[in-house]
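Quick one: this structure, given as structure tokens, is what I'll be asking you about.
Moving on, here comes subunit A:
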Amino acid sequence: MTPDKVHEILKAKHAQAVSAFDPNPKHPSIKIAPEFWRVVAKTLRDDCGLDYLVSLTAVDRAAELEAIYTLEVMDGARCPIHVRVLVPRDNPLIATVEDIWRTADWHEREAWDLMGITFVGHHNLVRILCAEDWEGHPLRKDYKSPDTYHGIKNNVT
Partner candidate 1 sequence: MNAPHIPKAFAASDVRSEEMLLNMGPQHPSTHGVFRVVIRTDGEIVIDSESHVGYLHRCFEKHCESVSFLQSVLYTDRLDYLTSMGNNLAFSLGVERLFTDLVIPERAEHIRVICAELNRIASHLLAIGTYGMDIGAITPFLYCFRDREKILSIFESICGQRLNYNYVRPGGVAYDIDDSMIAAIKDFCKYFRPKAQEYDDLLSNNDIFVRRTANVGVLSKELALSYGVTGPCLRGSGVKRDLRRDLPYSIYSRFDFEIPVGTGERGTLGDCYDRYMVRVREMIESLRIVEQAVSQIPDGPFKTDQIKGKLRPPKGESFIRVENSRGELGFYIISDGKDVAYRVKCRAPSFHNISLLTDISRGAMIADMVAIIGSLDIVMGEVDR
Partner candidate 2 sequence: MDWPTIMWWVFAAVTLIPALMIVLSKDIVRLAFWLLASLSGIAGLYVLLGADFLGFAQILVYIGGIMVLILFGIMMTNRDAVLMRRGENTGGTTVVGLLIASVSALGLLKVISDTKWKEVPPVDMPATTSPIGEALLTDYVLPFELVSILLLVVLCGAAYIARRRAEEN
Partner candidate 3 sequence: MMTPYTLVDWVLGDGAGWIARFIGAVLVWAVPITGFVSFVGLLSIWLERKISAHIQCRLGPMEVGYHGALQTVADGVKLLAKEDLVPADADRFLFAFAPILAFAGTVVGFAVVPFGPGLIVADLDIGIFYLAAVGSLEAIGVIAAGWASNNKWSLFGSVRAATQVVSYEIPMGLAFVTIAALAGTLSMSGIVDQQQGWIANWFLFRNPFTWIAFIIYYIAALAECKRAPFDLPEAESELVSGFHTEYSGMRFAIFFLAEYAQMYVVSAVAVVLFLGGWYSGIAPLDAAVGTGVAGKLVGAGIIVTKSFLLVCVQMWLRWTLPRIRLDQMLYLCMKILMPFGMLTLVGSTMWEYYFPTPEIAKVGGGWTGNTVMTGVVVAIIGTLSLIVYVRSVIRSTPSLRAASNP
């Protein structure tokens, strides 16, 4: 499953969902509009055979937050394709894909915990790495470390 082939299939099935395609052989990526993400994800798994969610990377792009889903065929050709979903920073909502790739469960929790992207429909969207009562999303670029946490002083900054 080459990136071009994936692009073709997506173009044919969800023409308006694909907003950009970068066939760079070292780092192929497809940009998907957030509102179509769930149906596209189903197509990616079922029609393109991308059954392996390698990684979910959340990136802070100043005005927007980006979720990069790295997908691959587990049993066969190896060429990861990066699917980008960009959402506005003030209302970061993306549909969950935890039932499509089960590993997305913990990855979405991590992305919510550290970057603050809300995955709509996730069954248990709670913090995974930070403490349950932690405030803020540490990987956002405008994040300020708290001065104290339960009386423990932050003397790094």
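Everything that follows uses one rule, which is that a residue touches a chain if its C-beta (ideal position, glycine included) is under 8 Å from a C-beta of that chain, and two chains touch if they have at least 3 such contacts; residues count from 1.
As a selection rule, all candidates are chains of the complex that A comes from, given by their letters.
Quick caveat, the model's predicted, so the values are computed rather than measured.
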Of 1, 2 or 3, the one touching subunit A somewhere in this complex: 1
Residue ranges of subunit A in contact with candidate 1 within the complex: 26-27, 51-55, 57-60, 68, 70, 74-75, 78, 80, 82, 101-103, 105-106, 114, 127-131, 138-139
